[in-house]
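Missing here is one protein chain; the remaining ones are kept as they sit in the complex.
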Amino acid sequence: MSLLFNQRKSPGANSANPGHRLVMYFIRHLQQALASIGELWRMPISSLLTMAVLGVSLALPTTLHLLMKNGQQLRSGWDSAAEITLFMEEGVSDSQTQKVLRRIGLYEQVNKVTYVGADDALEEFKSLSGFGDALSYLDKNPLPSVILVIPTTQYSSPEGARELLEKLQQQPEIAFGKLDVTWLEKLSAIVNLLDDAALALGILLLLAVALVIANTIRLSILNRREEIEVLKLVGATNDFIRRPFLYTGIWYGLIGGLIAWVCVSLILWWVEGTLLDLASQLGSELTLSGLSFSEFLILIALSSGLGWLGAYGSVMRHVYEIEPENQL
Amino acid sequence: MSLLFNQRKSPGANSANPGHRLVMYFIRHLQQALASIGELWRMPISSLLTMAVLGVSLALPTTLHLLMKNGQQLRSGWDSAAEITLFMEEGVSDSQTQKVLRRIGLYEQVNKVTYVGADDALEEFKSLSGFGDALSYLDKNPLPSVILVIPTTQYSSPEGARELLEKLQQQPEIAFGKLDVTWLEKLSAIVNLLDDAALALGILLLLAVALVIANTIRLSILNRREEIEVLKLVGATNDFIRRPFLYTGIWYGLIGGLIAWVCVSLILWWVEGTLLDLASQLGSELTLSGLSFSEFLILIALSSGLGWLGAYGSVMRHVYEIEPENQL
Amino acid sequence: MIRFEEVTKIYPGGQQALNRVNFHLQPGEMAFLTGHSGAGKSTLLKLIAMMERPTSGQVFINGHNLNKITKKQVPFARRDIGMIFQNHRLLMDRSVFNNVALPLIIEGYHLSDIKRRVAAALDKVGLLAKINNMPNTLSGGELQRVGIARAIVNKPPLLLADEPTGNLDPHLSMEILKVFEDLNSVGVAVMIATHDLGLIARMKYHTFTLRQGQMIHDGLSSSDLRESEFEPVI
Partner (left out) sequence: MIRFEEVTKIYPGGQQALNRVNFHLQPGEMAFLTGHSGAGKSTLLKLIAMMERPTSGQVFINGHNLNKITKKQVPFARRDIGMIFQNHRLLMDRSVFNNVALPLIIEGYHLSDIKRRVAAALDKVGLLAKINNMPNTLSGGELQRVGIARAIVNKPPLLLADEPTGNLDPHLSMEILKVFEDLNSVGVAVMIATHDLGLIARMKYHTFTLRQGQMIHDGLSSSDLRESEFEPVI
């Protein structure tokens, strides 16, 4: 490797075996990775503070993700709001009704079909509407038999449901169908709003994480300016100087990710009370889901990656810039 | 001020006038405040990056606040969900009905009272329920006249509304009353959940802001360790050394607050499209509200305060710790 | 002016830098402090400047026992002591003017006063021409002279110099010594730690000699200094 003095032997030349060299390369990387842990360990408060900042920053998008994920479950319950009510023609026989039900059940857009006979309908109407006592004045059941159709998720949107309704109304046994489009549209607008807000918030949060990491590494590089200058003076290459910072970035990200995971678990535990309360009141079988193992792995990988990326951006610029000045 | 040599005159002794001294005190503070701007100006990229981090971090709780604020408006629309339906006894005369309406209207728990005659009720029921055609089979209007009562916000909670219902049912003209408690309880659970989540998120976010500021100032103190040591060597007091950092913290916070305001304004502008869409579909007169001027001032004051606080915490600990070592 | 009474300094870690040192520097006196590398010269000066505290024994400046000075009072006490450091200890991101002006800014002088005094101090060390330079555009000797200007700018009654001529050529060393002599002639007490035997030999001043933390030469004139004092002992 000696550039100016060809006759000089460099220590790497000792091991002629290229396999051994490769092994040495990885051993050296491992050494530097471990050394940069040691580095963090020497300034525990300072390092922990930095990692806490990263952890909290990462906890935010993760919480958001969980919110969306659990919200998705809630929404899948709401999908039943896109319910189509089909009124049967009068005088349709029971066997005909069974045939219609079977036919509709085979539609690929249809998730679930329920038949409510006229008597059942009146009972349900009495109990649901609160007109119970008032309706006992009736001497004849005014209600027709109905079929309730729940479309699949794809056909739960206002347009999809309307399209399905058109189709169903063409059945000869069906007098007419009804769809509460207004309610659906309201729901869809709310969901859109939430999605938009979550996206905006998520972008802000990831921006914050990236900025925090880049800034932290930048400040820690500036903090070690003297060290970098001295290393350059004794012949270290830029790559050699950069490596510990990159490893430090990765460690920051990794441990920040773990802290984020702890934060999220705490939040989950806190919100759980209310969420379960809500679920029981909704009467639905909602179970609160935390981070799955693969999501945990993704979080850690993402945070390490962000740590590396932030470090890389800072390091590329600043290590190159710092040159041993004067003071020879 | 000379401690070891009593005969020595210190420059402060020149101005015997205490008023003049006070003026000088403020002038010196102003000088240091301006000097610390200069300090930021000398490292524009580094300072901007730090401020951006603060700005983004502050933008998050602010966005959350706006979300809650606008959500409040939405909820005030939902309050009408706590609607009590009172069924009149049969044979109550029109003048009696008018009296009951007036009496109920005077209840302090009541926000709005509406009378729906039996015929109107049937019409509305026909159009709302979708049983329109089916109900035309009826030869007699099965529906009683009803009074719709909307409680004030305080009495919109499930318990409050139930309490009000009890009271109203005691009126002699009222056969019985009905309250959709389940729907109310569901709504209340959802709102509780959102409040809880917002609180958790808000605490996390403020924690993040505090950590970011403390960390940034801490790193910038460590960065200027040499400077602090030299200042101590030439006789600067801890207060003197701390002041520029405190001002720097305030500037960071101030400008971070401004950046947050810009961020929030951008988010608002982005979400506006969807929000207005939603409002028009809800048919309500929802206007999207941004930060009011006083809220803007609070944001700026809060961010400057946080900047000062973060700086203060770091500075108190670290400036004291740094002592000129060795190397005399 | 400065009195050491049985002063011992043991650094954390066990290194004994000073061992029961006694000496007295008269008010208005100028003296040299010499000894081999690691003898304890810098430690002695650091004790005077309250950068370290003695393990045992007492240090007096102008009759004040430094052990009685609290941490809060230290900055004010330091304003009476001009210090020149073995490595210059200038702020690399401030101009020469701002570096030299530091002690005056801290004491709250008026800008006009500051300008006048800084110019005078830089003139004394021959660097008035570089008043607006940044330190990293100066040579080693120039940096050391800026450090000297900073130490004398507020006319302290006591001046401590640690190896002030280490990076200066012989001619410039003499010039700087003349600056010290001028200050001394108006009543400033000066204590100079140095290895430069040539310098000491030429000046007939009181010389204190340390050897492995012990004061072995106190009050003798420099004339009977032998080079053997510098035999390494480690």
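As written, the chain order gives the labels A, B and C, with residue 1 at the start of each chain.
Just so we're on the same page, a contact is a pair of C-beta atoms (placed from the backbone, for glycine too) under 8 Å apart; a residue touches a chain by one contact, two chains touch by 3 or more.
None of these values were measured; they are calculated from a predicted model.
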| item | value |
| --- | --- |
| Residue in contact with the excluded chain [from A:T153, A:T237 or A:S292] | A:T237 |
| Missing-partner contacts on chain C, residue numbers | 11, 13, 15, 35-38, 41-42, 86-88, 126, 129, 133, 137, 139-142, 145, 162-163, 166-172, 175, 195, 197-198, 227, 230-232, 234 |
| For chain A, residues in touch with the removed chain | 1-5, 8, 10-12, 24, 28, 42, 226-227, 229-238, 240, 323-328 |
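By our rule, only the chains that are shown with their structure count from here on.
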| item | value |
| --- | --- |
| Centroid-based (C-alpha) most distant chain relative to chain A | C |
| Inter-centroid spacing, chain C versus chain A (mean Cα positions, whole Å) | 64 |
| Where chain A and chain B are represented by their mean Cα positions, the distance between them in whole Å | 26 |
